[in-house]
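Only a single protein chain was left out; the remaining protein chains are all shown in position.
Chain nomenclature is as follows: A and B, assigned in order of appearance, with residue numbering initiated at 1 for each chain independently.
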Amino acid sequence: MAAACALALAACGTSDPAAERNDAEGETRTIEHAMGTTEVPVDPQRVVVLDTDKIDTALSLGITPIGAARASEAELPTYLGQLSGVTVVGTSAEPDLEAIEQLKPDLILGSKFRQEEFYDELDAIAPTVFTELVGLTWKENFLLDGEALGRGDTAKELLDGYEARAAEFGASLGEAVSTEVSLVRFMPDQIRVYGPDSFSGIVLGDTGLARPELQQLNGAEDRRFAEVSAEEVDTLGGDVVFYCAYGDDGDAKLAEYTGGALWQSIPAVQEGNAHQVDDEVWMTGIGVTAAGMILDDLESFLSA
Amino acid sequence: MPVVLRPPRRTALRLPRPAATARGRAAVCAAAAVLLGLILIASLAFGARDLSPAEVWDGLTRADPIAASVVWDQRVPRTLVGLLAGAGLAVAGVLMQTLTRNPLADPRIFGVAAGASLGVVLGMSVLGLTGMGQYVWLGIAGALVAGVVGYAVATLANRATGGGTATYALTGAAIDASLSAVVYAVLATNVQSFDRYRFWAVGSLAGRGTDVVIGMAPFLIAGLLLAFLAARGLDGLQLGAETAAGLGHRVGLTRGTAAVTVALLTGAAVAAAGPVGFIGLAIPHLARWAVGAAHRPQLALSLLLGPSMLLAADVIGRVVVPGEAPAGIICAVIGAPLLIVLVRRARTVNA
Partner (left out) sequence: MNAVKLPGKSVVRLGARSLTWHRRSAAVCVLLLAVLVGAVIVSLCVGHTYITFADVVATLTGTTGYDRTVEVLRLPRIVLAVAAGAALALGGALIQSVARNPLASPDIVGVTAGAGLAATATLTFGLGYAFLAPSALAGGLAAAVLVLLVAARGSLAAPRFVLAGVAVTVLLKSGIQILLISADAIDAQRAQIWLIGTLGGRGWTEAAFLGVFLAATLPALFWAQRALDTTDLDDPTATGIGVRVTGQRIGLAVLGVALASAAVSQVGAVEFVALAAPQIARRLARTSRPPLLGSALTGAVLLVLADWLGRTAFGDYQMPAGVLTAALGGVYLLYLLLTKGTRNEKTTGRLRIGGRLRARAGRLRHLRPGR
């Protein structure tokens, strides 16, 4: 029996019996979140995150998660630097529960929007805190996740710092703050402009920079983004255009369209005010660190 | 007691047939050609961007660079893709309905399009092929394998248990379901966006460029030529394999040619436009009603009506629906009622 156990251990590499749910032996705090209230350890050390925005959150607060779920069509984001120490625990849509369990986390962060059906199992593994949504409410999510991570004050400071920096940058532009900024993303099958409720749209809003009227998506139910026909690429508007592409197929579209006569006829393009930016930072990232990097981009492209 | 739908050689619709004479058939084909011409013009003239006829003309003649970009980069390639894919799917439908003697036969319903999809998806995500010219081969191979396997399974199952039309339809549905799941598995495990797939899977002409036209054209033209070469043999096949053999037709050769042709047409059309449904179902029935069951006129009329349906669907999607509805959706909305009518008309007979 012991031999069999030893063999199994050797074969699988990792297998010592997991303890009961890793409820912190020490002090706990109560967190209210999308799925109710949960007792979490005061200072969680082994955190598993189930979405890319929460990787940003944890790293921004100085905590390297031990496990993270990747988006189903990509690897872990690269803009956050070296993540080789982070174990991939399946995808955001289908997290690998046993892999998470094996990491023996003391806190799991996810969202009701994406992982609602997994909550019971996750909560049985470790205290689990869910935000309601991803994306749109990123600031609230950041504060809630920060609270759960035991760094609520730091989170508040970081967020305030970011907002102050954004406002300051906007003020430093003076008159130029009325520059209309256009956000374009090339998807494999469509071209999108991003509105005020998208992540990068929120960051632009914080700086006070203006947006072209079409991209304000006034009256639209979903003010995150809208599709633009390939025939009307030249009607995007904006004094400055930031554009990026989603994945390899998006890159191909980007190359195809930005080489075309329509794109070249855009005034901002002709004046050299169209800049390609990192899709991971501006679109898929989401978080204080990504927001800071967007501000970096804005400073380098607009202040000059 | 198998159920038979009305065999293909009878008309699907109980309306008087307009063209019983050779002259009548020619007139119908001429009318269809005019219709196609009008739809081609509409496809070049209408789009998300409002261009006046004069501007479109300036674009065609490259007098106006902006209009030229819209017309030559967007509208001409997608119109050509629609022309070729529509013709291919409609003609493939004619061949499949004759081959299986089954009026429900259609590249999509019988799983052939799913085979082509799997081939294309494998090519793109596993082999990393990017150009249409590269993965069109895999689309054709996938269509061929799915079609041949489906046909063989259905024929054998039918021989053993009867069931006729129902068995063919079930086999196709089963193959379609199985292959679709494999497509999902391939997409899910690879660095490939599912986002793209869901748009491609309904069938659409949006964003198709000149490279797609060049990639698909040789196969479609070859397929269409083969279809016309096989027309006489197919006429024989319609009488039943034994009768056809008795009349001196080379049944095996005809069947083989038709199968390869279906694969060429479906594979290339699906690789270019995605698995657009219902064209291969609706157009052959319409053509058969209009010009009768002889294959030459039926193929000729399908060749004209198929692109008309696909391009009309594309124009409707571009103009009527805000933000462009894919042509595949519009085709489904048009074609779905016909499918119900065909099923409702199925009769049970004592065999």
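Simple rule for what comes next: contacts are C-beta pairs under 8 Å (C-beta built on N, C-alpha and C of every residue); 3 or more make two chains touch, one makes a residue touch a chain.
The structure displayed is predicted, hence computed values, not measured ones.
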Selected residue (touches chain absent from view) among A:P41, A:P65, A:G90 or A:G292: A:G90
Among B:L35, B:L129 or B:V182, residue touching the chain not depicted: B:V182
Residue among B:I41, B:A152 or B:L229 touching the omitted chain: B:A152
Those residues of subunit A which, in the complete complex, touch the missing chain: 1, 4-5, 8, 11-12, 14-21, 72, 88-91, 93-99, 101-102, 113-118, 120-121, 124-125, 134, 222
In subunit B, positions touching the absent partner: 1-3, 5, 104, 108-109, 149, 152-153, 156-161, 163-167, 169-175, 177-182, 184-185, 188-189, 194-195, 198-199, 201-202, 277, 326, 328-329, 332, 336, 339-340, 342-344, 346, 348, 350
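As a convention for this text, only the chains that are shown with their structure count from here on.
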Complex contacts: residues of subunit A adjacent to subunit B: 72-75, 187-190, 226-227, 229-232, 234, 246-249, 252-253, 256, 260-262, 265
Contact set on subunit B toward subunit A in their complex: 47-49, 65-66, 68-70, 73-75, 130, 188, 191-196, 199-200, 204, 206-207, 209, 323-324
